[in-house]
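A protein chain is absent from this complex, but the other protein chains hold their places.
Order as written gives the chain letters A and B; numbering starts at 1 within each chain.
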Amino acid sequence: MALETTDIQNRIIEKFADRVSDFRMEYDILTFEAAPEIAKEVIRYMKEDEVLRFNFLTDLCGVHYPDNDKEFQFAVVYLLHNWIDNVRVRIKSYIDADKVEIATVSDIFASANWMERETYDFYGIVFTGHPNMKRILNDNHMVVFPMRKEYPMEDSGRSDKDDRFFGRTTNNYQPK
Amino acid sequence: MSDQFIDKEHRFAKIVSEQTFEDGRELSVLNFGPTHPSTHGVFQNILLMDGERILDADTTIGYIHRAFEKIAENRTFYQITPLTDRLNYCSSPINNMCWWMTVEKALGVEVPKRAQYMRVIVMELARITDHLICNGILGVDLGAYSPFLYVMKYRELAYEIYEEICGARMTTNMGRIGGFERDWSEAAWRKLDEFLEGFPKAWNELETAYLRNRIFMDRTIGVGAISAEKAMNYGFTGPNLRATGIDYDIRIAQPYSSYDDFDFNIPVGSGGDTYDRFCVRCGEVKESIKIIRQARENLPQGSYHADVPDYYLPPKEKVYTSMEELINHFKIVMGEIPVPVAEVYHSVEAANGELGMYLITDGSRTPFRLHFRRPCFVYYQAFPELIKGGMFSDAVATLSSINVIAGELDA
Partner (left out) sequence: MSKTSNIRIAPAPEGYSGQGFFATKFDYLIGLARANSLWPLPFATSCCGIEFMATMASTYDMGRFGAERNSFSPRQADMLMVMGTIAKKMVPVLRHVYEQMAEPKWVIAVGACASSGGIFDTYSVLQGIDKVIPVDVYVPGCPPRPEQILEGVMQLQEIVKSESIHRRGSERYEELLKSYKFE
């Protein structure tokens, strides 16, 4: 018997009531939002529940929404996959820009370890309880979180291109 | 601990200074990479060694971090394909096709059957070239250079096919939204036939050179093994997962681009070791040949691209002769196309596993956010787990058998 999306939705709402919201189909994937305090519990529940059985964490990444209200400026997106019934679910958890923290899931899924470090490296989202919370791709000496929208893509130190022709000023590496 | 590329306060340094043995031997710390010739890419592994045996390992990555995701936020859809080429550069067409399928999902474009079959052919060809490098290099690392040279001839032929299709050998930048930029030429089909004719023989010879070779078996069986549960927990996908015995393949689980039309098997291993990974890849190459043959024989008639003038670049003759088409061309290139606000995830079975693209659009010219789910990045974190307790020379074989591509790893 295949796992229907309505079953998933009902089961999760039954357990977490109003802390989960906004269930919708984004193209082919059921998406919902979970408060950051309970995101970890939701994932643990979805993995260990005998009906839901979401046994695989496919993806974890961060998103920055600079135009949102302050409480919802960052999001961590989890993509879980149930291999037995072949269903995917996306969980979005919005985080406050003043307190960019969420609990780690690396003790539930070992694969989350590096994905969380990457998210920290790009967005500065701190995963509390992570065994090794430091930068992974960029140099340790880097001070900014480059994927946040306020930081420019280009390197500030280049001299071979005339900045005037590329719509850049020389001091564009400073955050606004 | 004299190496300047190992942190002075690294946790291994403490272990080395504290651990003493009765027979007077000492532990040591070895820096493996980032420019070691057998890492085939730039990854640093700091190993805690007891003689030849690896007790613990610590991996550092990011040596070719190129900020793909940041660039993607500043580029229009047509400008992002060249980026995807450079993710897993051993099998660029798969990445290209995955990107087009993601965009098509977001825009709601239906691709004609013929174009889907052509995509299948080129993706399977890319899978073959990727596995060919991986298995060939595994042999090279174990001391057998000639079989690799032997199959390289056919990689060149595969590159010639790409060249006929899109004009580039390796970083292909192939396709358009809705299909291909042009129908494949006679020469492309002829070369494909030539490939199908000659390659299976060459591949069989590579396989026989290794498969029952005593040295090869001794060096790979039981080496770098991982259990199915652990592999799943670590996010393994692709051949490395299937070597542990789990038959998860997105081509079957969530068929895309008409994969459900074809008859093929999913080879699985049982031990999850280097030898099984080798065998799974060998099996997959043969299945890929089978798929290409089927697609070649049953290639449907029809157009090689979808009829979507809003997204598909107009033909060059018209761009040069008619004003409307010129404007249309300009608009598409500059990204002035109708884009819905959408949140899409699409994944394909790339040569190394599940390659996913998570695209968020806000209706503007560029993606609001584009995240690549790179299979290498996810499973490479299990590497210390794989090599712990083994010999150093086995770590080399394990590394080349899990086929970590630096470009994909570091994005």
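Following the convention adopted for this analysis, contacts are C-beta pairs under 8 Å (C-beta built on N, C-alpha and C of every residue); 3 or more make two chains touch, one makes a residue touch a chain.
What you are looking at is a predicted structure, and each value in this text was computed from that prediction instead of being measured.
In the complete complex, the residue from B:6, B:27, B:133 or B:370 that touches the missing chain is B:133. Considering the whole complex, the residue from B:153, B:190 or B:331 that touches the absent chain is B:153.
For the options B:64, B:209, B:266 or B:319, the residue in contact with the chain missing from this view is B:64.
By the touch criterion stated above, the residues of subunit A touching the omitted chain are 137-139, 146, 151-158, 160-161, 173.
Residues of subunit B in contact with the chain left out of this view: 4-5, 34-37, 41-42, 62-67, 70-71, 82-83, 85-86, 89-90, 133, 148-150, 152-153, 155-156, 159, 169-171, 406-407, 410.
Operating definition for what follows: only the chains that are shown with their structure count from here on.
Look at where the CA atoms of subunit A average out and do the same for subunit B: the two points lie 24 Å apart.
For subunit B in complex with subunit A, the touching residues are 61-62, 65, 67, 69-71, 73-74, 105-106, 230, 232-235, 246, 248, 253-254, 342-345, 347, 354, 356, 358, 360, 369, 371, 373, 377-382, 410-411. Considering their complex, residues 26-27, 29, 31, 55-59, 61, 63-64, 77, 79, 83, 86, 88, 90, 109-111, 113-115, 118, 122, 135-139, 146-147, 149, 153 of subunit A touch subunit B.
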